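Report on one structure; see the data block that follows.
A single protein chain has been omitted from the complex, and every remaining protein chain is retained in its original position.
Moving on, here comes chain A:
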């Protein structure tokens, strides 16, 4: 043990001292041989040296502490250099079965960022014993589940209102009045919209195997389902008033709706198949399809087309609740678009000329 201390010390003197450690701390550390792990933890950035001198592969030991109480939960050993955080989480799950890998949040230091699953141990290791802090991220659901729940709900709920399930509307009134064709058209458009979303979630989107806390699922489902019920109630009401400008208004907005739906679909297809050519990797660019030419004007045309669809739907049905829903999702999507736009600007500044985030020339 003593020999190893000496070699480590000399190694350390050769290396740069990390900003945290000072000369005096180093001296003290060398003097106190309390425990080997303490000494190594206090060290600055060392080149990772083999734990056992004659072994060919480096094995790491990862000590997992609770982020709040700093108590040790368990030690994951025999972790190779090439393993990732994901492997560590799975080994941790085997050791402590109640924490599934998706619930586990590991940080290098308390309050630091959570380490992504794809990072390798090699990139974060400073010594052969690593300390990670564990936080329970709570009950998680996969993004696919969230999307499926979010989109199936409105599809079914709107149909319930359209088919006039008893007790929603006054029975005498409902049976008496003939329904204006725009009501049927609205149902058709609404169903197309959500069917397209569902099919894209299942077949087009390459949703990462990421997870999200359960309460996000509850929040988004409540929002979508609630607003769909509110909208569907008015559109399918016996006392529904058709649009003021009659068929002209309806046909123009219906055509617009279909154009925006098609546009949204093609953009999603392009986003799902990014071109990985060199420095242009993962930056979506327009191709021969005219719908994708929106990429010349904005960085997030999928949001643009979606807002277009909903505005057409509002104009087509001339219903205020639909307008309120459109306004709310526009606000939410503009926030997301701004974030993405900033990321693109940072990464691909040479390609981003004269572009807005979501609405051409305005936002």
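By definition in this document, a residue touches a chain if its C-beta (ideal position, glycine included) is under 8 Å from a C-beta of that chain, and two chains touch if they have at least 3 such contacts; residues count from 1.
Simple rule for what comes next: contacts and distances are computed from a predicted model.
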Of "UDP-arabinopyranose mutase", "DNA-directed RNA polymerase III subunit RPC6", "Very-long-chain (3R)-3-hydroxyacyl-CoA dehydratase" or "CCT-beta", the UniProt protein name belonging to the chain not shown is "Very-long-chain (3R)-3-hydroxyacyl-CoA dehydratase"
Tell me which of A:58, A:228, A:264 or A:319 is the one touching the absent chain. A:319
Per the whole complex, from A:72, A:241, A:273 or A:287 the residue touching the absent chain is A:241
Positions on chain A where the hidden chain makes contact: 234-235, 237, 239-241, 244, 317-321
